[in-house]
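Heads up, one of the protein chains got dropped from this complex, but the rest are sitting where they should.
Per-chain numbering from 1; labels A and B assigned in written order.
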Amino acid sequence: MINTPPINHDSTVMRYQGFSLLLSHSALFSTIVISLILLISVIASLALGSTFIPLNAALPAIFGQGSHSTLLLVQEIRLPRIFAGLITGAALGSAGCLIQTMARNRLASPDLLGINNGATLAIILGLIIGNILGSWWLALIGAATCALLIFMLAGRWGRQGYRVLVIGLAIAVMLRSVIELLMSTVSLQHASTLYTWSLGSLVGRGYSASLPAAFGLTLLLPAALLLSRRLALLRFEEDLAASLGLNVSKTQFFIMLLTIGLAGLGVTIGGPIGFIALAAPIIASRFANPAHIPIFRSALIGAIVIICADTLGRITNSHAEVPVGVITSILGGPFLLWVLLSKQ
Amino acid sequence: MRLMVKNIQVSYEQHLAVDGVSLSVAAGQLAVIVGPNGCGKSTLLRSIARLQKPQSGQVLVDGHNVWQLSPRKAAHAIALLPQSPIAPEGISVTDLVRYGRHPHQGLLRQWSARDEEVVNAALLSTNTHDLAQRPLERLSGGQRQRCWLAMILAQEAPLVLLDEPISMLDLGHQVEVLSLVKALTQTGVTVVMVLHDLIAAARYADVLIAMKNGKIIANGPPREIVSTELVHTLYGVHADILQAPSDGSPVIVPAVRPSPSPHVNASKKNVSKQGTH
Partner (left out) sequence: MFVSSPTLAQLLRWMLLLTALLLGLAFLSLLIGSGHLGMKDSLAYLAGDTQARTNEQLSMVIQSLRAPRTLAAIIVGACLGSAGVLLQTATRNPLAESGLLGVNAGAALGVVIGISFANAQDGYAYLLWAFGGALLGNGLVLLVASRASALKLVLAGVAISATFQGLSSYLLLSNISSFDQYRFWVLGSLSGVSLSMTLQLLPISVFALLLALIMARPLSALLLGDDSARALGHNPTLTRSIIALTVTLMSGIAVALAGPLVFLGIVAPYAARHIVGPRIASQILLAALIGALVLLSADILARLVIRPFDSPVGVILAFIGAPFLILLVRSSKVSTI
């Protein structure tokens, strides 16, 4: 009998009676590193901005100690905004991971599929028709309706999701046009608010906006993690996945449901912030073993990117803040090109 | 595991691909399905694999109707290796083989001792143990195919279905893979394989199933059914049938046409015409 090195020399197995758990060392390590980076970005975001607050004042302010103005700035403005960024980034990052895995295509993302636009349109319609702004469930409905439309038109998922992606693209453009049309006819007062929202912005996003979404996230993200085993099989072709015991259509359905939910949550707080859902999973995959699907790490990285982009938007322009959505769009293009051109 | 197919009809894209096919394969046998392009052999295999539901008829494994099994239960019984399979990018050999254990695992059963045993054994028996940590995409075609077979082995299914497992391999690797498959049947696993290479099929199969236009036109041990008439019916080619010196199994030798066919002269005429376009 050849002395074989254990198959999982890079993981720890814990067994108890019939049950067993597998913990990958690299996954644990990278998650810790990424979490630390997140912590650093949060702290930086607390300190930086149009008013610079040194750390020895910012950190105690979180706990209620310090001058009145510092407390105001930290607790009423920056902290809620950072929280909003965390939730948005996590939702978008994980949604992107789910859809890229399912489509077996790194360029698949909810923004490209027009789900973001569907959510935006719903919010705009809500404003115009019912004068409701920022209802979190409205964005979700918009995202879901759009996704439903895409799937009805696409029929089946098809090889590499080609049909779904192109149809999603077409619908994205169409929805974008409707949005622009509505914005050009709406009153000036609404137009400027809407315009900033439609660019993707975390300005003034308080807990009232982000707490419902946070709640949704605590439901959907663990659900996605539970499904990750089955999701991993979807990376093979459907025949092989089915042969390995996966109920392919059911799994695809649930993953899509989760993706729509998460993407909708991501849009509901700050509007359609582009590129996070595209970039976060790609970055996460650089930290991860190719056999794993880094859903949680994508969420963390999504949060990091948003918080950094938001901080950047607050410090670049001295006149006014640049909405985070504009920053991510600008950074996203070169990033995407780099991804496309660095492979093979 | 005994496989029985009872009179199935399978339509694929509005076209009747499999028309009233019945067959039976005993446990531990190697059955090979052959036939010209478009004869329905892949569709037949996919129906057995539970991927394509027949419009009528039944597929039974050890007496159970496969369509009444849940996907998980079916995966315990049947394993399929599709043609030119795709693996996730950058995956290592070990990771690939581990996926074979999926039907036996669960949320809280992520890596049992048995999983480890089986994967190790699969790597050893396919001679891929020394490739274990390497990325799959860097391996040669023959090595990759052995790794895929290791994954199938890890699934521990008593019925294994292979769709064109050797079509991209050179002779050396073909023999390697086919010998592995043959050895597998000797452990009691039933294997049903689709091959377009009739010559290899005749050498290795225990049962040869010849299809044309969705129907089975011959079914039995190669020794009994491989004949000049069969080859001609299937492929329109004239062949002599010899006997292998080692084990007496049939060796098909297609004839090289000694004289130019009427088609060649006609095409020569067309060439000169095209020049004036």
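The criterion applied here is as follows: a contact is a pair of C-beta atoms (placed from the backbone, for glycine too) under 8 Å apart; a residue touches a chain by one contact, two chains touch by 3 or more.
Quick caveat: nothing in here was measured; it's all calculated off a predicted structure.
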Contacts of the hidden chain among displayed chains: A
Missing-chain contact, candidates A:21, A:128 or A:178, resolves to A:178
Selected from A:44, A:77, A:169 or A:211 as touching the chain missing from the view: A:169
If the hidden chain were put back, which residues of chain A would touch it? 105, 107-108, 111-112, 153-155, 158-160, 162-163, 165-167, 169-174, 176-178, 180-181, 184-185, 199, 274-275, 278, 317, 319-320, 322, 325-330, 332-334, 336-337, 340-341, 343-344
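Just so we're on the same page, only the chains that are shown with their structure count from here on.
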Chain-centre distance (mean CA atoms) for chain A and chain B, in whole Å, is 43
What residues on chain A touch chain B, complex-wise? 2, 4, 6-8, 11, 13, 15, 18-22, 226, 229, 232-233, 235-237, 239-240, 242-247, 289-291
Footprint of chain A on chain B - complex, ascending: 46, 49-51, 70-72, 74-76, 78-82, 85-92, 94-95, 98-100, 102-103, 105, 107-113, 116, 119-120, 124, 129, 132, 135, 155
